[in-house]
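Take a look at the following structure, please.
A single protein chain has been omitted from the complex, and every remaining protein chain is retained in its original position.
Let's turn to chain A:
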Amino acid sequence: MQQRENAKNPKQALQVRRSSLSAWQIGERTAGPKTADLKSAQKHEKGKQQSASDRAGNSTQDHLEQALTYFERVKDYIPLKKNEVLQKHLATVESIALQRGLSPEGLDVLLNVALSGHLADTVNTRILKCLIPASVIAESSVVSAVSWLCVGKCSGSTQLLFLRWLIAMFDFIDHKEKLHALYGFFFCSLQDEKLCPYVCHLLYLLTRRESVKPFRVRRLVDLQAKMGMQPHLQALLSLYKLFCPELVSITLPAKMKTYFKNSESLWKAAINTIRRRNQGTSPTSQQLILGTGHPQSRKRKWNTQLILPACSTDANNPTRSKEINHADILSHSESFPVEQLHTFSQLLQNIHRLEFPSQMGSVLRNSLLLHYINCIKDESIYLRLYYWMGQTLQEECTWYKLDNQQYEEEFKDFLDIVYKTECFLQEGFSSCEEFLYKSLPLWDGFCCRSQILRLVSWIPLSSFSEMKPHLCEPLAQLFFTSSLYFKCSVLESLKELLQNWLNWHVMQLDVESDPKISPLNTTLSGLVNSVAELIHFVGWIATVALHLENNATFLLYFILDFYETQHSCPSLVFICVRIQRALKSLPFVHSFRYRTNLVAAKENELIKKTILQFKFSSQTYQEYNQYIMAMVGCLWTSSAFQKDIHPQGIRLDPEVLKKTRVQEVRNSFNIVHHPALMGYAILFLQQAWPEDKTLNFNLIKGRRWNWYLEYLYVQGLQGLKLFIESSINRVSQVSQTKSGNVQV
């Protein structure tokens, strides 16, 4: 039994208790000995399952195990009456089976016990009614179940119900070879009048051309003569005639409304529930993509069901099959159908003769095909994907719908798949980009939030003039009016966006180096401008956000994260001055990170500058130098708030400064007095002059300034070290090798 056990996580273990209680309660409810109560009890149970929903759905594995073990050990007749243990286990199995379906092993156990005749017929009926496969049904279980029929232990009604079950579940049986071997057995059962219609249906499903034999045809014709024109017999005969017209000479009515009684009805609802749970994995759902027979299609428009198309080669389109034939002649090999593609090595072996699925949307679930797409340059692939995805996103977008509750989960799943695919391909889909541009202005900022924001991070690098009105403006509006958490999420996804752009940019640079495939030289700086615009945009919203959120530390963390990413970007230093100002009053960590950032940016720039020889305007450099000067002014030369170097202004009126009542404003942000470093200054003073308790910061100057600096370096402030060494040319020091942009 242990191998049946799925890997359990602690969460499941936690939940077992609660759900065991609910299972027990259900057991009590259904414990009434009268079978007449059964239906109402089941109904009740169903309602209960729904209300308990996931809570109960996620666990109860233990209980199922117990119940199955119990049923496995049944060796003799066990009555239902006053048998609470049996009733309990039965209820457990029922509730779990209808919610989640049963594993092949579980089905095997239950099928065996239901047909063994050890249990009362009502119990057998209940068991058979809840035999819903979670995935597939093992052929061997079906074969052993059929063998019970031969023993004749179970009643006629149980046999009949089993046949109906078999018909309803036919598509779930994993293999059918051995079942075909039993064709003769089933055929013999035709003589049973009650079973006959169902046996006919089953035979109809099983019949192959080789099953049609003269003696069988004779038998059927005899039966028809005996029983009269029965639709089920006619169905089977017409199928025989279809396969072997020469064997069936009688004329059959060409059109028949219904051949068979509906066998599925008992299990249909449950199957659909389970199918929805593991959408796209069950064998039948692959066949029914848009069929009218699909129960959900009644509620929704036929073409708006969010089911990813199944991966299948197209046999329907003669245009394409012709092409294949053509290819055959050339390559002496057949094309390789995608259905058979299961492993990476198969992909490698057949990559030259692989056919794409008939619906390109199906590649989203197939990582092997995504690999394949990655190495194929066929624009029709992308165009097909583009149209399909664009329309699906548009049709399914939940905030256009009135009753969106129902479909939001589905839509979320879809967006997740799209995002994963984008990550896999390392590329954003243009249909996705357009969807975002179209839909973000109408977004409430809440529905599918994390999915939408993640998709934002894969917007392809393109002209910012397009992105600005369609993405930035609506996003900024939401940003300003939403919670701190939302702000941080937006910053996070913009950081990812920047990261992706920069990665792309680097790749593009590699391509650029090959002159043959770079018709884009001229536009490169245009792309860099887009990156710059994005950084400006983030600078702007981050500044406003800092004001709105009173410089929340959490927010700062994300802002700094963004700027850290920025440094992989060559020669673009666009840090908003106001942020600087906010940063100056920061706790140590941030201030330190900030400085590290700035320096790292500079380092980066120096390297890239030599390699790439970008033609950036001198203005960029001027701006950068101004920032450096301002920083130096604050930290080193104690001249904060003096010069106006930026339109947003770093200089403050003396009047305003006076109002702050801070003494010695000018040096309040130097490395000694800066709030972030004052702690170090105090420690330094304590160590240097242990007897002095007055904490006279002014002692740190001249030679001691240098000691203090060394002290700071020793404390591990590498960023500060880098910054000072690279930005400040100290006359007294020889060791400065790196020349800075700023002469002090």
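The rule is simple: contacts are C-beta pairs under 8 Å (C-beta built on N, C-alpha and C of every residue); 3 or more make two chains touch, one makes a residue touch a chain; residues count from 1.
Here is the rule we use: contacts and distances are computed from a predicted model.
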item	value
UniProt protein name of the chain not shown, from "Centromere protein L", "ALA-interacting subunit", "Defective in cullin neddylation protein" or "U3 small nucleolar RNA-associated protein 15 homolog"	"Centromere protein L"
Of A:W399, A:Y437, A:Y557 or A:Y713, the one touching the omitted chain in the full complex	A:Y437
Option touching the unshown chain, where A:G106, A:P197 or A:G390 are the choices	A:G390
Contact with the hidden chain (one of A:Q191, A:S265, A:S463 or A:Q686)	A:S463
Hidden partner chain, touching residue among A:S358, A:T421 or A:T543	A:S358
Among A:S249, A:Q340 or A:S380, residue touching the chain not depicted	A:S380
Residues from chain A at the interface with the omitted partner, ascending	204-205, 235, 239, 242, 254-255, 259, 289-293, 297, 301-304, 309, 314, 316-320, 358-360, 377, 379-380, 382-384, 386-388, 390-392, 394-395, 427, 430, 434, 437-438, 460-463, 465-466, 470, 504, 507-508, 511, 517, 520, 523, 526-527
